[in-house]
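Only a single protein chain was left out; the remaining protein chains are all shown in position.
The first chain written gets the first letter, and so on, giving A and B; residue counts start at 1 in each chain.
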């Protein structure tokens, strides 16, 4: 079942939030690809990769990933404290708005 | 020189400090000043229990043996953490909204709260974790031994077992003290978390200190260190089995999600979902820091320490050999921290699982009170936890003793990882796929666990220890395809990669396969919806709404089940009863009961109870999922309704066909009868005509009156013939729709008067009861035709009414847009099976011959159809009763 239909257009902040989340989703895949590169290196022999180079590459990629994650997360936090994918409380789905989700409430909340 | 006494003293002070920190944190939390305790930094640091003593000491040994492969153990979790948006965020959200207490709880809860599944997961977790705890004990004793070796003045007891026992006992005490202090509903342990965060700092600083010492203190800087690494004969070049590189990254990533202790700190101890964001970069950074100096330390140890030195202890022995006792003690504390934090959290996690899923169910069933225990069972729970903690640690110690603390233990780290990795398919499948079922999860877990036992765990003890060497080489009973390191005779794979591949692959296959072909229980489906759609239903991480919001949720649900109008009516009436304005009454007991009753009409009592209970009872308002189930239920209901409607329609059609067939058969009989009848009707008058005309022609001497009489008979019979022919023609015309109506205005009473006069027969023979006032109605219709119908009905009554004093009542009534004129006599009426036939042309009832050719009612029916009204037989009126219905506009128009 599809959840409550959200608005078709988000305001700028919300839109940016979602793209940041998209980026956060892509990042580990990028990491997997980059850290899969060592699989292509020649194993031993004359042309073998010196361990120091391997370390520099792997740690470099790793650090960049952590850094990218930090940047993404900070932009997420800057944009809004709330989770963008959590739907805001809305009124009932069908029929007229029976009780506003915000504003004066009937009874205790 | 290094003093073992110093080491013991420092360790005791350190432990006391940890106790103090934990105690302080608990106190602060109880006073509500836990804010600073629960910062994202503390959360991230607590995650560092991933780095156990095995990684603290063992990583260097690993690097010394296998080069950069050790990095996979850190890279896997880093990537999972960087990809927190995918799985971790969802698991944390589910854990918080469902109040999940352990990985076993997560899986069992997802699959319909099945305790059997929880028991299975718990057992696998215990089997997979116990060796790991033993490994921690071993590392502590080994590190003590390393110190002792450097201090000739101290003679250690012959074996390390006493050390291990003391360590285990101390850890048990700490864990019991801080792990079971309170039975929080959310199972959070502020003191423990604070202590392990501190330990995380200690172990990181210790490793960094040794690393910095190695690179700058003895290595001469970064450039020289790198050069030395490249120059190393064993480790100078990149050498990697690709299968192990990718396999181990996968395995360690899975372990981050599946390890019970990681689940404990990641999910259960999580205070705020947003802490994950910080951890998403800080945890990888921690991992980088923990692994950065491993290679330099390994290379330095290999080149500087004597041949045969244990590489697993380089972190300790390197500073010792250089005479830096202080650094060595710090390093020891780092290793000690790694070991203790892991054991503490693992013991808490395992004890929660064991007590919740094994001890408590058994206790409840044994105590014979079941779930009806009214009093406080918290003390029982806490006792169960404490016993479980001690039991888990004792198991770890036992394993350490039995396995002899040899090198066999070192390999157990990855094997333990692969054991808990069996949870992965059920876990990820459970949170991303609603179709995952309990049976699937169960089958996958058992199959994966069995393969893990056979291919990885049992052989890990070494050839001939548990599995005879012959079995490992040739398979059990000589079955080559069952060889633990070459299942299905696929050889050439690294044993670990081989075991992980087969166990996880077959686990996943069994899980998905059985899930597809089994059907989940309602509870499973409900839980599945809650897990998979966790973002849609769980409120934002900060607090829930209650009160009216609950009513609103109830209303939404009720609307789905009852329909908008009904639900709104129900809620409005209840609100009015409570004196509340609007549509939303307070969700008090009365109302809930009433609502439940209403809902049970749509979905059955049990479901309604569960649904209302879910909304009202749970703080986590998982309404959307109830909606999902409700929608499904509605769909099913709709579908079955459609099916029912279809089968109803089929039944109806079949019945119509049967009726039509019966009618046809009957009509065919009737038609035969009619032909005879029409023949009879024609021949009878003709017989008279012929006979009398012959008499008039042939018989001489007839008197005038006789002649006159016979001529009259001939005349009457001719008229009769003509009338019959007229009827036939009339019917033919009506049936072909060629009739043109002659619309005039007349009063109903006048038409009836005319009909009575024209109906013939003996007027006095039939007593009439009429409704004169109502007959004053004006009609605008073809009054001649209408009169023809009335004539027919009156004539029928006269002919067929067999009462001793025949009586005809003509009742007039209006309503529902039509005018109804009923002709009811007091005769025997018409048999039920004949009632449908009487309006058919040719139809005659019985073998009566009083009437015409049976065309009258057929003609009436045709006429009424032309007048847009109808004529029907009214059963159950105590006699023959006909109802003539005219559309009201025809009546009204002229009123």
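Rule of thumb we're sticking to: contacts are C-beta pairs under 8 Å (C-beta built on N, C-alpha and C of every residue); 3 or more make two chains touch, one makes a residue touch a chain.
Simple rule for what comes next: contacts and distances are computed from a predicted model.
Look at the chain that isn't drawn here: its UniProt entry, checked against "NADH-quinone oxidoreductase subunit K", "Cytochrome c-type biogenesis protein CcmE", "Pimeloyl-CoA dehydrogenase large subunit" or "Response regulator", names it "Response regulator". Considering the intact complex, the chain excluded from display touches B. In the complete assembly, the contact with the undisplayed chain comes from B:683, out of B:683, B:723 or B:813.
Residues 675-676, 679-684, 686-692, 694-695, 698-699, 713, 716-717, 847-850 of chain B touch the missing chain (whole complex, contact as defined above).
What we mean here is this: only the chains that are shown with their structure count from here on.
For chain A in complex with chain B, the touching residues are 1, 3-4, 21, 24-25, 27-29, 31-32, 35-36, 38-39, 41-44, 48-55, 58-59, 62-63, 65-67, 69-70, 73, 76-77, 81-83, 85-87, 89, 91-95, 98-99, 105-109. The touching residues of chain B, counted against chain A in their complex, run 67-68, 71, 75, 78-80, 82-86, 226-227, 229-230, 232, 235-240, 242, 245-246, 249, 273-274, 277-278, 280-282, 284-285, 287-288, 292, 295, 529, 533, 535-541, 545-549, 551-552, 555-556, 559, 564, 568, 580-584, 586, 624, 627-628, 631-632.
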